[in-house]
Every structure is written in C-alpha cells, then in structure tokens.
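Left out: one protein chain. Kept in place: all the others.
This part shows chain A:
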Amino acid sequence: MLDKIKDFASTFFVTGDPLIYGADVSIALTMIAILFVLTYYKKWGWLWKEWLTTVDHKKIGIMYLISSLLMLFRGGVDALLMRAQLALPNVEFLNAEHYNAVFTTHGTIMILFMAMPMMFALFNMVVPLQLGARDVAYPFLNALSFWLFFMGAMLFNLSFVIGGSPDAGWLSYPPLSEMSSSPGVGQNFYIWGIQISGIGSLATGINFMVTILKMRAPGMKMMKMPLFSWSVLSSCVMIIFAFPILTVTLALLFLDRFLGAHFFTLDGGGNPMMYVNLIWMWGHPEVYIVVIPAFGIFSEIVSVFSKKKVFGYKSMVFSMMLISVLSFFTWVHHFFTMGAGADVNAFFAISTMAIGIPTGVKVFNWLFTMFRGRIQMKQPMLWTLAFIPCFVVGGATGVMLAVAPADYQYHNSYFLIAHFHQVLIGGVVFGYLAGIYYWWPKLFGFKLDERLGKWAFWLWNIGFYLCFMPQYALGFMGMTRRVYTYGWDMGWAPYNIVSTVGAFMMGIGFIFQVWQISYSIKKGDRDLTGDTWGGRTLEWSIPSPPPVYNFAVVPEVKEQDAWWDMKEKGLDKIRPDHYEPIHMPKNSSIPFIMSVFWFVAGFGFVFGWMWMAVPGMIGVFGCLIARSFSYDTDYYIPAEEVRETELALRGNV
C-alpha cells in the first residue's frame, strides 16, 4: 500500500529539480500566508461577499488586473530563466527538456494568461464608464468569464509542480503534441487550461460587443463613441470570429490524445499541417485582438495629454475595423515554408503587408494630434511616446518577414523572435501599462508615484532595446529559435550576453513597478476631483473610485469627447435636483462555484480520471440549471441611498 502511494506520488508530483522544489516551497508558503491573514483578520466573509461573488464590472476588472500581473511575473521569470541559460555558451543551468517546458509556458502564459486578462481588465475597468452605462450587458456572464479564465490559468500553472509542464511550444504543434511524442500529461494541462479560459474569453467578447452596441448613454451615436470603446468593439469582433476556431482545434487535439482519433497524427490518415492552419486562423487574429485595444488606449492618452481633440477620428475608426477584417487573411504567413505554392504565399504576403497601411494611418494620426498640442509628460504619455518608435521598427521588421522569399531565410530564427517581441512588448505591454497608469486613479482613487514610475519606464525601455536589438543580429548570424545552448565557435556569445542583461533590466523595471504600487497605496496623490488628468470622456465625470452604480444620473451626450464638451459649456458643475432608484444585478456565487467544477472536470480530463471529470461536468451543468431556475437576480438601490452616496462622494450637492 505504502509503496503504491509512493509510486503514485513520484509520478504525480514533479520532482528532481531544485527550481521546482523552490516553487513547491513558495506555493506552500504563499498559501499558508493567505490562509493565515484571512483567518487572523476575519476576512473570509468579506472576501466571499465583496470579491468572489461580485458581479460589479469594476471589481472584476481589478481581479483581472491582479491575476494578469501575477502571470506577468510568472511569464517573466520564465523569460529570465531562458536568458540566463543562453547568456553564455555551454551553460548547464537548465537541461534541454526543462528549457522546452520553459519556453512553452513563457509563450502561452504571456499571450493567454497575461495579455488577454490585462486586456479584459481594461475592458472591465473602462468601457461601461466611457459609455455612460451602469454595468455591462450581462454582469453574471462577466463574472463567469473571469472565474473561467482564473481557473484555466490555475490549471495551466499547476502543471509546473504536478504531472509536468507542456513542452511542445506555445502553440503545441502536432506531431510533437501528440501521444507519440508527448505521452505525459503536460499537453493535457495545456489543452484544458486554455480551453476553460477560452470559453470565458469568448463570453467576454459577446458581452462587450452587446454592451457597446446597446448600452451607450442617450445621444452617444456610434461615431461619437470614445476611441478606446471602438477599439474594444473591433477586438470583440475578432474574438467572436476567432475563438470558436481555437475551441475546436484544442478539442480535436484532445480527441487525438484521449480517444486515439486521427485528426493530426502522422498515421491513420491524419494531417498535422491542418492543425497548424487551424491554430493560426485563430492565432493571427489573436495578436490583433490584443494589440487593437492598445491602439485605443493611445488614442485616448494622446488626445488628453496634448489637450487636443484626436486627429482623424473617422480614419481611426475605419482603420481599426479594417485591421479586424484583414487579420483573418494573414495566417499563412506563419508557414510560408510549408510549400503551399507561390500564389498562396503571394496572396498572404500582400494581405500581411496591407495591414501595415491602416496601422500607419493611426501612427500618423497620433503624431498629428500631438502636433502643436500642449504636451504633458505624465507617465501614460511617456509610455505612449515610447511605443511609437518601438512599433515603427517592429512594423518594418514585420514587413521584412512578410516578404515570402526572404522569409525562407528568417524563418525560425532569432530575427523572428526579436520582431514579435518588439510588436508585442512595444505595442501590447507598453500600451496596457500606459492604460493602467492612465485609468488607475479612476479605479483606485490615487495616482501611481511619478518618480518610481520614471525609473521603471527607463529600465523597461533601455532593457528592451538591449535585449532585442542583438537578437535581430543573432537571427542573421544563424541562431535559430528554441536552441537551448550553443558553442563558443558560433560567435554568438557577445550578443547573447547583452541580450540577457537587457532582459534582467526589464525584470528590475517590473520590480520598480511593484514597489511603485505598494508605495503609492500609502503615499500616492489622492484623486479628489474624479478628473485626474483633465479628461475628455465620460469616465472622468464621476467620482474616483466610482460608486457601485457608476452614474447616479445617466448623462446625455451631445458631442464626441462628451465630458470635455460639458466642461466647456459649464454643465459639469450642475448637480441633479432629484434621483431615481437604480436597477442593479445581485451578486451570485454561481460563477465561482461553476468555475471550480470546471477546474475539477479539467483536472480529471488531464489525468484521464473519469471518476473526477464526470462529477465535475455534472457540477457544471447543475450550476447552469441552478442559474436558469433563479429568478431573483436583481434589485433596486433606493433613490435616497443614491442621494446619500453622492453627497458623501461629491461633497456639497
């Protein structure tokens, strides 16, 4: 019996590596610390009532933000491990297998568990406020989306200490990800972690699309809508069309592994290349899904910090929509070397380059917005300015890669690595950081410290160029991606050491940001007006942090940049003489419980334990039924309570 348990434990838990023991200890300590703090301060009820069961979009946004920052840490540690391994030739810090697992989890986590939730954090924190709405279209579904993402991310991360990490690359190409090459549970963790959180992402796409189409304040025509909301709409359109493809692709891969089907296997008539087509039909729109909201953020920030209306509003809208359509016609550029033939390659080369045109239009619009503006160099603006040269270089190298014949040379080299980090860090990460600095005071009621922020900014930026510029050169020198070590004779060492130094500088930049947040919680400038930066859109018309119902009185919109317009007409000082009761959704425990059941089911599927997966799925359906039968889902906030809240928040009414 004891032997059996021992035997089981030795395959179940991942052992034999000091890094993993370290992770075990830190996970255990963190858990104990959380349990202790919650019990000691008697916060369990508070946690449950205020956070785990909340349907308030602002709180959901904050939970997304915290989770994505944690995932940025995990993905960042992976990156630093890789750079440590590659710093010098013949290093034996990680072995080949471990290196495979690390680059796989780095990629997956950064795109799906860091960029996506950070984007959803901003959606949730900002969109209803910009639209003058009291909530999203489906608050219950919104909470469910978050918890599905969270449980999916936890499931994925668990693979590090239980069962073993996936190691077939961030997109899990067959046949590497098939049973024949990856017999362990790592790929199953990959499939179910992404599948569960993917359902949540799809639901978020639907939710925000309907919110934007249907819940705008009266008078806010589509062409008067803030550009960030436009970018969210554009991103949601892509989510709605792309994510079902991901769902199917992962399901098919799972059927291959679980039931011995032959979709992508080398035997039985399967076709691995079909997986590559399918995954990139989702995967390429995915990179635009995450970058488009960053464009929306830049449009808001450039306009506010130049004290000017954004230049070329209509062309901004048009170019975002064009990008969301074109993004579905570029996927083949990920495998020009597949042998699809010159015509197919030419089509996808041209459509890939075509995407640069609307993107270029946007960059020029931002520059023209700044032209003759009164530019204020606050943190959000700094990150926006840093983005422009970074993205221009990234775009240029992208066009180099899009030249199909030349791609035969760059394919799978470090040139490619440098390119996509340039657009993803320069576009997505810089953009979201700008957005977080910009909207932080709205959600939390205080500003993040400027001095520490500048340190973080310069460390990130200098670190970024040090890290990735040498990688372009390494690509030309023949260093291919996914190599875990190399010899002195290659001559790659000096470039790699510089690159590693740069990576660690970005890591220090992140530490500065953590410091910045913890410092600012106590000492940051309090925002008492609700309009920290002299904003132009409706979110700045309400107190910071906003009350649960957002708008005591739903505003009427007359112009684009509605709040700026109200301020100019002096309407901002007017207080309503009476209030109405406000209709709000009730908190619900079902999203959390249902997601726990998903986690249980997912864990069961990962290990092929039907005794666990089946009850998990029954639980999921049970929750759906429970929700369907509950009719008592909303309530009214009495007018008197609204009046008192407004009095307390705004002072003399």
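Throughout what follows, a contact is a pair of C-beta atoms (placed from the backbone, for glycine too) under 8 Å apart; a residue touches a chain by one contact, two chains touch by 3 or more; residues count from 1.
What we mean here is this: contacts and distances are computed from a predicted model.
UniProt lists the omitted chain of the complex under the protein name "Cytochrome bo(3) ubiquinol oxidase subunit 3" (options: "2-hydroxyisocaproyl-CoA dehydratase activator", "Aspartate carbamoyltransferase regulatory chain", "OmpA family protein" or "Cytochrome bo(3) ubiquinol oxidase subunit 3").
Among A:P183, A:G260, A:P405 or A:G478, the one in contact with the hidden chain is A:G260.
Only one of A:P389, A:P576 or A:P638 touches the absent chain when the whole complex is considered: A:P576. Of the candidate positions A:G45, A:P218 or A:G341, contact with the hidden chain is made by A:P218. In the complete complex, the residue from A:V14, A:L81 or A:L202 that touches the missing chain is A:L202. Within the full complex, the residue among A:T53, A:S180, A:N271 or A:Q409 touching the omitted chain is A:N271.
Residue positions on chain A in contact with the hidden chain: 133-135, 137-139, 202, 206-207, 209-210, 213-215, 217-218, 240-241, 243-245, 247-249, 251-252, 255-256, 259-263, 265, 267-271, 274, 278, 553-554, 556, 576, 580, 583-585, 621, 625, 628-629, 631, 634, in rising order.
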